[in-house]
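A single protein chain has been omitted; all remaining protein chains appear in their positions.
First chain written, first letter: the chains are A, B, C, D and E, and each begins at residue 1.
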Amino acid sequence: MTLTVEERAKVLVEALPYIKRFHGQVVVIKVGGNAIDSARDETLLDVVLLRYVGMQPVLVHGGGPEISAMSERLGLKPTFKKGLRITDEKTMEVVKMVLTGKVSPDLVGAINRLGGQAVGMSGEDGPTIIAEPLDQSLGFVGRVTQVNKEPITALLGRGYIPVIASIGLGYDGHAYNINADTVAAEIAVALDAAKVILLTDVAGVLGVDGEVVAVMSREDARHRIDEGEVTGGMIPKLEACLRALDVVPLAHIVDGRTPHALLLELFTEAGIGTMVTP
Amino acid sequence: MTLTVEERAKVLVEALPYIKRFHGQVVVIKVGGNAIDSARDETLLDVVLLRYVGMQPVLVHGGGPEISAMSERLGLKPTFKKGLRITDEKTMEVVKMVLTGKVSPDLVGAINRLGGQAVGMSGEDGPTIIAEPLDQSLGFVGRVTQVNKEPITALLGRGYIPVIASIGLGYDGHAYNINADTVAAEIAVALDAAKVILLTDVAGVLGVDGEVVAVMSREDARHRIDEGEVTGGMIPKLEACLRALDVVPLAHIVDGRTPHALLLELFTEAGIGTMVTP
Amino acid sequence: MTLTVEERAKVLVEALPYIKRFHGQVVVIKVGGNAIDSARDETLLDVVLLRYVGMQPVLVHGGGPEISAMSERLGLKPTFKKGLRITDEKTMEVVKMVLTGKVSPDLVGAINRLGGQAVGMSGEDGPTIIAEPLDQSLGFVGRVTQVNKEPITALLGRGYIPVIASIGLGYDGHAYNINADTVAAEIAVALDAAKVILLTDVAGVLGVDGEVVAVMSREDARHRIDEGEVTGGMIPKLEACLRALDVVPLAHIVDGRTPHALLLELFTEAGIGTMVTP
Amino acid sequence: MTLTVEERAKVLVEALPYIKRFHGQVVVIKVGGNAIDSARDETLLDVVLLRYVGMQPVLVHGGGPEISAMSERLGLKPTFKKGLRITDEKTMEVVKMVLTGKVSPDLVGAINRLGGQAVGMSGEDGPTIIAEPLDQSLGFVGRVTQVNKEPITALLGRGYIPVIASIGLGYDGHAYNINADTVAAEIAVALDAAKVILLTDVAGVLGVDGEVVAVMSREDARHRIDEGEVTGGMIPKLEACLRALDVVPLAHIVDGRTPHALLLELFTEAGIGTMVTP
Amino acid sequence: MTLTVEERAKVLVEALPYIKRFHGQVVVIKVGGNAIDSARDETLLDVVLLRYVGMQPVLVHGGGPEISAMSERLGLKPTFKKGLRITDEKTMEVVKMVLTGKVSPDLVGAINRLGGQAVGMSGEDGPTIIAEPLDQSLGFVGRVTQVNKEPITALLGRGYIPVIASIGLGYDGHAYNINADTVAAEIAVALDAAKVILLTDVAGVLGVDGEVVAVMSREDARHRIDEGEVTGGMIPKLEACLRALDVVPLAHIVDGRTPHALLLELFTEAGIGTMVTP
Partner (left out) sequence: MTLTVEERAKVLVEALPYIKRFHGQVVVIKVGGNAIDSARDETLLDVVLLRYVGMQPVLVHGGGPEISAMSERLGLKPTFKKGLRITDEKTMEVVKMVLTGKVSPDLVGAINRLGGQAVGMSGEDGPTIIAEPLDQSLGFVGRVTQVNKEPITALLGRGYIPVIASIGLGYDGHAYNINADTVAAEIAVALDAAKVILLTDVAGVLGVDGEVVAVMSREDARHRIDEGEVTGGMIPKLEACLRALDVVPLAHIVDGRTPHALLLELFTEAGIGTMVTP
C-alpha cells in the first residue's frame, strides 16, 4: 500500500467539502460495548483529527461488559430484565466505578497519548445529566429528563474533547445508570449537533435478507421497529437515532470494528453502516 | 443553643473582615482519609458557603482506606513500603476506579445536593497533573513534575467547585498514584492560592508534650521533621505545607473531625489545628 | 455574649440558603429620616457585608430633618402641605446642597471607612432619574417618570455601592425634590431588584391593636390604605411597596433602629418589621 | 457676522489636524472661580463638543466665592491664611455642601441641558482622591497624595463627562478641601492626559510690562515664581502646571471670560492665554 | 477671508448638533464620474474629518471616463446601449483593472496622504457584492442581488474608511460591472446607513424651470421619473435614492464640484443640491 504523492493529494483534496460542511459543528459519537475494543486507537485517532480540522467531537460511552466483569469479581451476579441491567445500590456503585473510574480514564488517557486533549465527565458532574427512574423494578436505571449543556460547551470552547460517562443525577440525589445510546442522542439534541454517530459491533441495521440497509427514513425506522424487523440491542439504537432526529439532521449506526470508520463516514463518499434521515 | 438575633448578627458581622480578605482568592482544601467521614457533610457545606461568599475553593482528595478495601474485595493484598502503597498495574487500576469512580463522584454528588455545583476531575484529565515515578520499587507511585492549571481555572471561572483525584499522567502515558497532600500543595502553588488547608483526622501537629502547636514557622517545621519530632503521616503533610509556602502565604493542618472546621478556620479568630507560616 | 465555635459555625451555615438565594441580586435599600441615625454604622456595615457575599446593594436616601435644619439656618421657613415640603427655588437649592452635598457624602464616607467602596450620585447625574412636577402648588416637588439605570449598573458592575440622592431632573432642565421611598421603589423596578427594603424609625406597619403586622398581601395593604387604617408617613411607604411589587418579588418596611436589621431580615428567619407580598 | 459656506467649510477643515491629534485623548479642564460665570454656557458647550469629536474631557472645579457666600449666610466668617481658607469642621461641612451639592449639580445640569451626559463626583466617591493635611494650622485643607483613576475611567469609558469636586478623603476618614488647580493637575497626571487647561478670570500670566506671556518654558515658570514676578492666585496655578508637566505634555492657563476659549485653544492657531511647555 | 476667533468658534459650535446627530452613524458616499476630479482633495479631506468626528463614512466609486479612456488605449471601442456600457469579457477585464487597480488605489492613496486610513475593496472581495446579469444583451453588466456587509463592518470597526469599487461577483463566478449609484444605495441599505450621498457634476435635480429642487418627496421623485421630467444620468441616481429610502432616512444628490460639499451638507444648514425624503 505505497501511495503516490498524487494519490495522497487527491484524498486530502476530496475531504475538503466534508471538512467545510462540518466546520465548527458538534458531532456526538457513542463508543463502547465491544466495538471500541477492536479498533479503539484508530477510532480515537479519528476523534483527535476531527478536533484539529475544526469539528467539535463529544464522546459518550457506556461499558456493559466491563461492568459485568467487575460485578462478578466483586461477587455481584449481573441480572437483566428485557436487556436492561437491574441496578441495585451495590451494582450502581460498580457502574460508577467502572464507567467513571475505568472506561472514562482509559479513553481520556488514550486520547491524550494520541495527541488530543480530553477531559472525562460523568453526567453527575455539574450536574450535566438529570435523570429519573425508568422503571421501579429496575432499581437505579434512569432516563434522561434534562441535559445541562453548559459544562460540555465550556470544555469544547477551550479545545477539550469531553468524554462523558452515561450516568445521570436523579432528583433524589442518587446516581442513575442510563443507556449510553440514549445519552448520546439527548446530548446531541442539547448541543444542536450536526450528527450523532453510534459505533457498534455489527455492520449496521440489517434488512430482511441480511444485507446492511444503507439509508433509512424516520418512517422506515419506526416501521421496522413496530413490525419487529429489528430486534435486541438494535432497537434502543434506532430509538436513540429517532430521538436525535427531532433536532439533529443526521444519525448514523456505524460499524466500529472497521478501522477509521469515523473518518470514512465523515470525510468520504464511502457508505459505512446505516444512516437514518429525518 | 438558641441564639438571640443580636448574637446572630454579631457572628455574621465578625466574619466580614475574613470574607473581604479572601474575596476572589483560591483556597485549596485536601480532604480524605478518615477525616472526611466523620464530618463530611459539614465540611462540604462549608465549601459551598465559601463559593457563595466569593472565594474559589478547590478540593483535592485521595482515598487510601477505600482503595485498600476495594483491593481486598478484588483479592489484591495491599502492601506498603515506608507508608507508601506499592502500586502495580492491577493496583493502579483499582486506585483509578476508587478515586475517580467512587470518591470523586461521592464528593461531587454531595456538593450538588448541598447546593453547590461541583465537577470531578482526575489529574489525567486535560492532562492537568504531569507525574514521574517516585521510586521504581514502588511501581506506579508518582511525584508531580508539572501542573497545567488551565482546566481548573476554566471550571472556577464558571462557578464550579473542582474536585480533583490525586492521580497524574506520566510521560510514559501511564497513570500514577500520588500523595494527595502533595497534589494539594502543588495545585495551590500553580493557582497562586491564598491558603492550602489539609484536613486530617488528628487535632494538628503535636508538640513534645502532646499539645497542639498552634503556629509554626517554616524553620520550625523543618527542624521538627529533621529532628524526628514529627512522625508517620504527619511528615508528608508538613512537607506539603513547606512546598506550598514557596508561593502560598499560609498553610494549615486542620482537624477535619470538628464540624465546620473550615468555616471556623477561615472566618473566625478561633485557632483550629496548626498553621505554618513562611 | 461569648459564643462557642459551634454556635458561630451554626449561624454562618444557617445564612447559606439566604446567601445563595440573593447571590448576584440587586437589593434596593432606602435609608434616612431619623432611622439611620440611631444605628447608622451597623446598617452600613451590613450593606458592605451584602456586597462581599455577592449581592448588589443600592442605597437611596432623602434627608428631611437635615433639609429643615439647614433651611432654618438660612432663614427659610419650611412649610408643608399634606406632609409634602413646599419647594420653591431657594428651598430646592437647599435640598440639593443637603442631599448631594451632605447626606450622600456622609454615607459614602462612612461606607468607605467600613471597608466598602461607595460612589454618591444624584438623580440628576447621567441623568438617572427623570421627573415631572407632582402638583404645581408644591413647586419643585416631583414624581419619577423614568429611570435610566445605566449609570447605576455601571457602578454596580465595578463593585461600587451606589448611594443615590432622591433628586430628579425635570424636562424643564430643573431639579426636583422627590420622596425617597418612591425613588427606591422606582429604582428597584428599573433594576429588576430581588427586594426593596425601606428602613424607618418605627417597628413596622401597625395593626388595629397596635401590633406589628408581619406579613401583608398587596390587597391587604391596599385595603388598609383605603380604609384609613394606616396614616401619616406610612402611607407613602406602603404605596412605594405596592409600586415596587409590580416587578419586585418582595417589599419590606423594617425598623432601622434595630442594629443589623438588614442582616437579620436578609439572612435569618427572624421577622423584622412588615413584609408586603405580591 | 454672516459667514459664507466657503468660510464655514474652511473653519471645519482647519480644525481637522487638532481633532486628529487629540482623538481619544484625555483633557482635564479646571473651571470655577468667577471665570465660569461670565461665559459658563459657552465653556460647557465647548466641553460637549470635545466629547463628540472624540476627546475625553474631565472637568474639575472648586468654588471659592460660593463657599464664602454660603459660609456667611450660615454665620461663619471666612478666614484665610496666605490665600488659603482656614477650614474647620463646620467650614468643611459648608465646602462639601457647596461643591458637591451646588456647584457640581449646576455644572452637571447645564451639561445635560446642552446635550452632553455628565456625572458629578466628589474626590470622596470611590474614593478617588486620597489626601493628607497640608498644614495643621489650616484645619481640613489637604494636598493630594494619591489619585485612584478607576471611577473616572469607568465614566469616561461609557461616554460620560466626569465633573469632579476638589475634595479628598484623608487617611483619617475625614474629607479635605483641596485647591482645584492642584486637583486638576494630579488627575491629569493620573489619567495620562494630553493637556491640562486651567480656566481663570484674567488674560493669562502677565509679564513685567503687563503683557500676556504666550509661551513659557518650565524653567521660565519656575524662575518667575522664585523671583516673585508672578504673585497671588497665579502662583498655585503655575505650580499646578509644573506638576502636571511631569507627565502631561502641555499645560495652559486660559482666559475663561472669552467665549469658547476652549475651542479656540484646542482647535485653532489662535493663542489664548499662556501655554507652559516641558 | 480672515475670520475672527469669534467667527471660528461660532462655526464649530454650530456644527455640534449635526455631529451629535450623526455620531457613530454610517454615511455612504458615492464619488466618481467627473465630479471627483475638480474638488477631489477637498471631498476626501471632508471624508477624513467625518471619520474623526465619529461618523463611519463608506466610499463607493465607479469610473466611467477612466474605463473608456483605457479601453480606447487598448483598442477596445466603448459601446453603450441606453447609457449602459456593453461589457464583454475583454471590457470587463478593463473595468476591473481600472476600478480596482487605478481608481480605488488613487482614492486610498489620497486619503492616506490626507491623514485618514483607507482600504480598497472590490465587491468581489469577501465576496461583498453578489450580482446577476441585468440584461443578457449587455454582457457582464449586473444588478445587486445581495450585499454581505461583514467585510465592510470589519474595516469600519477598526477605524478604516472602506473604498469600494462597484463590481460584483455573479453566481457564475464571473465579475459584473454595476452602476455605482445603485451599489451605494444597496450598501447603504445593508449597513442601515443614516444617509446616502451621491456626488455628481451638476448642481442637483433641476426643475422644469431649470432651478435646483432643494427637497423632493419619494412620490415627487417617482412622479418626475415617470413623467420624463428628469432624464439621462439623473434617472439612475434618483432610482438609487428611492431604493435607499426603503431603509435609509435621507438620500442626497449633491454637487461634487463645490469644495467641501460634504461638510456643508452634513454640518450646516446650507442646502447643497437635492435631498430626497421618504
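What we mean here is this: a contact is a pair of C-beta atoms (placed from the backbone, for glycine too) under 8 Å apart; a residue touches a chain by one contact, two chains touch by 3 or more.
Not measured: the values here are computed from a predicted model.
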| item | value |
| --- | --- |
| Where the missing chain makes contact, among the chains that are shown | A, E |
| Options E:119, E:205, E:221 or E:248, residue touching the unrepresented chain | E:119 |
| Of A:23, A:73, A:90 or A:223, the one touching the omitted chain in the full complex | A:23 |
| Contact partner of the left-out chain, one of E:10, E:96 or E:237 | E:96 |
| Sites on subunit A contacted by the missing partner chain, in the whole complex | 1, 3, 5-17, 19-20, 23, 42, 45-46, 48-49, 52-54, 115, 258-260, 263-264, 267-268, 270, 272 |
| Residues in subunit E touching the chain absent from view | 70, 73-75, 93, 96-102, 104-105, 108-109, 112-113, 117-122, 124-127, 150-151, 154-155, 158, 160, 167, 169, 173, 175 |
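Assume only the chains that are shown with their structure count from here on.
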| item | value |
| --- | --- |
| Chains contacting each of subunit A and subunit B, listed by label | none |
| Subunit B and subunit C, separation of their C-alpha mean positions in angstrom | 45 |
| Mean-CA-position distance for subunit D and subunit A (Å) | 68 |
| Touching two or more other chains - residues of subunit A | none |
| Topology of the chain contact graph, where touching chains are joined (line, ring, star, complete, other) | line |
| Which chain pairs touch, all of them | A-B, B-C, C-D, D-E |
